[in-house]
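Structure record follows, encoded as structure tokens.
Missing here is one protein chain; the remaining ones are kept as they sit in the complex.
A, B, C and D are the chain letters, set down in written order, and residue numbers restart from 1 in every chain.
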Amino acid sequence: MMEKRVREILSWYASDNPGTLTNLARLLTHGKLAGTGRLVILPVDQGFEHGPARSFAVNPPAYDPSYHFRLAIDAGCNAYAAPLGFLEAGAAEFAGEIPLILKMNNHDVLHDEKDPLSAVTGSVRDALRLGCAAVGFTIYPGSSAAQTMYQQCREMIAEAKANGLAAVVWSYPRGSSISKEGETAIDVVAYAAQIAAQLGAHVIKVKPPTDHIEQPEAKKAIEKANVPRSTLADRVRHVVQSAFDGRRIVIFSGGATKENDETFYEECRGIRDGGGFGSIIGRNSFQRPRDKALALLSTVMKIYSGEMK
Amino acid sequence: MMEKRVREILSWYASDNPGTLTNLARLLTHGKLAGTGRLVILPVDQGFEHGPARSFAVNPPAYDPSYHFRLAIDAGCNAYAAPLGFLEAGAAEFAGEIPLILKMNNHDVLHDEKDPLSAVTGSVRDALRLGCAAVGFTIYPGSSAAQTMYQQCREMIAEAKANGLAAVVWSYPRGSSISKEGETAIDVVAYAAQIAAQLGAHVIKVKPPTDHIEQPEAKKAIEKANVPRSTLADRVRHVVQSAFDGRRIVIFSGGATKENDETFYEECRGIRDGGGFGSIIGRNSFQRPRDKALALLSTVMKIYSGEMK
Amino acid sequence: MMEKRVREILSWYASDNPGTLTNLARLLTHGKLAGTGRLVILPVDQGFEHGPARSFAVNPPAYDPSYHFRLAIDAGCNAYAAPLGFLEAGAAEFAGEIPLILKMNNHDVLHDEKDPLSAVTGSVRDALRLGCAAVGFTIYPGSSAAQTMYQQCREMIAEAKANGLAAVVWSYPRGSSISKEGETAIDVVAYAAQIAAQLGAHVIKVKPPTDHIEQPEAKKAIEKANVPRSTLADRVRHVVQSAFDGRRIVIFSGGATKENDETFYEECRGIRDGGGFGSIIGRNSFQRPRDKALALLSTVMKIYSGEMK
Amino acid sequence: MMEKRVREILSWYASDNPGTLTNLARLLTHGKLAGTGRLVILPVDQGFEHGPARSFAVNPPAYDPSYHFRLAIDAGCNAYAAPLGFLEAGAAEFAGEIPLILKMNNHDVLHDEKDPLSAVTGSVRDALRLGCAAVGFTIYPGSSAAQTMYQQCREMIAEAKANGLAAVVWSYPRGSSISKEGETAIDVVAYAAQIAAQLGAHVIKVKPPTDHIEQPEAKKAIEKANVPRSTLADRVRHVVQSAFDGRRIVIFSGGATKENDETFYEECRGIRDGGGFGSIIGRNSFQRPRDKALALLSTVMKIYSGEMK
Partner (left out) sequence: MMEKRVREILSWYASDNPGTLTNLARLLTHGKLAGTGRLVILPVDQGFEHGPARSFAVNPPAYDPSYHFRLAIDAGCNAYAAPLGFLEAGAAEFAGEIPLILKMNNHDVLHDEKDPLSAVTGSVRDALRLGCAAVGFTIYPGSSAAQTMYQQCREMIAEAKANGLAAVVWSYPRGSSISKEGETAIDVVAYAAQIAAQLGAHVIKVKPPTDHIEQPEAKKAIEKANVPRSTLADRVRHVVQSAFDGRRIVIFSGGATKENDETFYEECRGIRDGGGFGSIIGRNSFQRPRDKALALLSTVMKIYSGEMK
């Protein structure tokens, strides 16, 4: 029988067809966190986004696409997300072993413009032929190219939904209108989550928010309403609230490799305690030896499941 | 990690894309028989095929489509197969709980012609929006309308494969060229399995064969080659061999309600011992009270898993 | 460098695009007869056409689709032809080892009507995704359903040519208008070859003709012109002449298993001496143990290459 | 029987259909290097890319498109790659003699912008009608027009795969964000290989990398991980590793005509020893007299086959 929490989460998406609900359920019922309503996803798009050496030289087995399939499966992640090439390189060999998310657009830093526009590098048809449960799309709110990305995103989400797939949106504020500090400002992250939700995303990925507030008007509103923001849990709570009062799944990126694992665990606890739905952990897992990655992911999952404080 | 037997079975379908392999894997890794390479599927198309009273009056809760979803889930079947309406009536509520098979064509007996042609009552798009793992299609080899059904079947299989779904073919010889006895004759059932395999089916459903031989030319060949056919296991072995030397999944229908459960179990043992991949059990399960159905299905699964002799 | 004879044959097809010429060249330059302008093709559609036991019980390893791929490859045939299911079951494993021909329509004998119509069981898209060099299509001139088959055939040939594939037509007179003896009558076989050529076939497969003449008007013409027909070579010469004066590739079916191999070799010599382009040998090869099949095919190829008298 | 190495390489592309595997096999089993897993391809797109006199005046017979077909065939190259016009000018005459690659986009220097965008000058349908085994596409990572090219590239690859063709990507970093030296920097070339692989390329063509590192972040990663880069073999090893740990075919361009053949051979040895899959040699072969070109290509092939040190 499916766990009540999963049924509750699915009830938020009652406009979607049973195919999309089935694939959302797949994400929520696979791996060690199956049925908890929490998710830990392994994403590996850094080869495209940052280049191979920056991504994999520190742990050379990770150059091999099979490595990531195995890591995600063995760690008991809910899903594995990657661009077309990485998925094609293992989708047949590992068919049926873990839900897959096709990262549909990608950006590289060989030409790193201030207002980035990712290239569309996959399609819903690709996702179907590769057996994916969901498609993933990145938007850069704050970029002068944001409108183009919103429109591409919306079209892909619409096509995904018509074909019974779920949609994950990476919502990363960035561009000439936003300060570096502003990219993780609480108001900006909350806004990014809202935009993704309004575009129809089922799962929203944002960065953990800081207590900086970027926009003067938002500052006024947040301060007037005394929105708590001193702890990460407080800030996560605001972001989750901003995504339809918690009725959309919001997960948080692990970001660059942390110096100290405890710092990372502390962040996960903050996300958990603030009502976040989980983490998407790339570099912190695949940029270390496999046994250490498995240990870290195991600890993170225990934090999310509540087995660990 | 996926069981070796499942990987072995998937290796027979190397022409298919990872999406189709993923959905085949879903059928093979769900329920109590997950990973054994055996399948027990609950099919409920009798409401359409035979009419509601003939199908459900003996066990009135079965008029409710939810009943069958729950029965299949609680019994630990590998999948639940039904026509469009029955699936639509529960696919959202039970999303993610059991692999679904959309029965794509159906035939009723209000007009029961000698050479039947089923009506196409579903589409691949329906299967995607309902979250199905596979589509199902019935052909009647021996009917004067067989060519039409073969062509419809092939087109649906092609579309299913392009969209990453698996294809199940019900191959039931029937029509003016075949005697009643011939419909389950060993040569005819084996031929029906071969035709379904040649049309590109991943899973083939036939009736348990008798030792009757219908076609004179087949009789000569079978007798000359001394093909054993005295036991059901022998006959199943010939049918499985006829489906690409066992490289296609062949399952057997339970047929009309058996007087005696032991007769039914004996049949399952024969299927198992002859190398059959399992059973598709409708009337023998839903035409009795739920607890008795669960008991029967449990016993059948123990027979297939080898837990029971 | 390509052999002159192959270039000469290709020159007959100058209306075709280079893609189709390339695939015709593949058929003519593969295997032991590569470059001779002669072909020996292994066709295995009998599982569908006659049923599995009649086809394979005499040599059980032949139930396995891999068996035929290996037989065709090891024997050095020019190509292997089969229906969708048989090709799908080996096309990935044996990719690139032998040119494939997708048999696009098929007929079974569970309903064996007097005026047969084969079901379309494959498509040009299937042929492309399976890596085929050609598509194959059967027409039954003389059947009351012939017009339907001619039209289907023509459409498939047109689509094949637009996509750079070659087209092989099995032209087997049959139906209520033709006597049993007439099916192989010299006038009827020659007429069948002409029809296939007129439909745009690149390669035409007919049965070896007898000296019977079926149609009274044809009898008058043949006798008036003193067309020689006493030897098989004579009759083959007339059939080849009837296919655009030898400017279309005409090959001959091996038919049912011969009692005596020498009879079969004698037939091949007749085909060769009459200017036939080769044989398509199914039952005479796969209905005997593999080593004997290899020996027979080797002898046949020596006859066609001229190495053997 | 197909060589083990070829089967091993094909196993990396298990997501692809048998048609695409067949065409990949064609590239790997043609010419003098057939079966070695190494490739030497003749590409002639310089007429379009650099203009006719710069390309052919030094060896006037090379103005004739037939010249290049013959050179590639006689030298025993694995394939011949060219734009539409050059292929159309010989594809019928040389049908079946060598695998062809249709170069799908092209760029000329009459308008030579800093951030180049190639024009799409061919289609998958052209490739099918011309009998090509693969399509080729150029991307310029680092150009401000890169996103457009990635998207065009991905769409063509998707269409090629659906039609059973293989896809070759020329990945040449270039544009206003990259220094001239950076175009062949080890980090940039490795990144370019990764991007092509992520876009779904089967075969990736890059330039031989120098030991320069262009991007500061990559410099840190490469130095921290002590990635060896003092010899060409070292650098090639890093690039090949960056293309899915060697699970994608990476070949290297010969570049402008070398003053000294020994320099060129030394480069080929470096590519071979670093695990590169071969070379794509245009100007160094067709910009010298035919006999000298044949001699050079013969030596290069001996180096790749291991026959020569």
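Just so it is clear, a residue touches a chain if its C-beta (ideal position, glycine included) is under 8 Å from a C-beta of that chain, and two chains touch if they have at least 3 such contacts.
Quantities reported herein were computed from a predicted structural model and do not represent experimental measurements.
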From D:Pro83, D:Gly200 or D:Gly246, the answer for touching the chain not displayed is D:Pro83
Residues of chain D touching the missing chain are 47-48, 50-54, 56-58, 60-61, 63-65, 67, 83-89, 91-93, 106-113, 117-123, 125-126, 130
Positions on chain C contacted by the hidden chain, ascending
14-15, 17-18
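Everything below uses one rule, namely that only the chains that are shown with their structure count from here on.
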Please identify each chain that touches chain A as well as chain D.
B
Indicate whether more than half of the residue numbers at the chain B-chain C interface occur in both copies; give same if so and different if not.
different
Euclidean distance of C-alpha centroids - chain B vs chain D, Å
49
Report, in whole Å, the distance between the mean C-alpha point of chain B and the mean C-alpha point of chain C.
36
Where does chain D touch two or more other chains at once, residue-wise?
14-15, 17-18
Among line, ring, star, complete and other, the chain touch graph is other
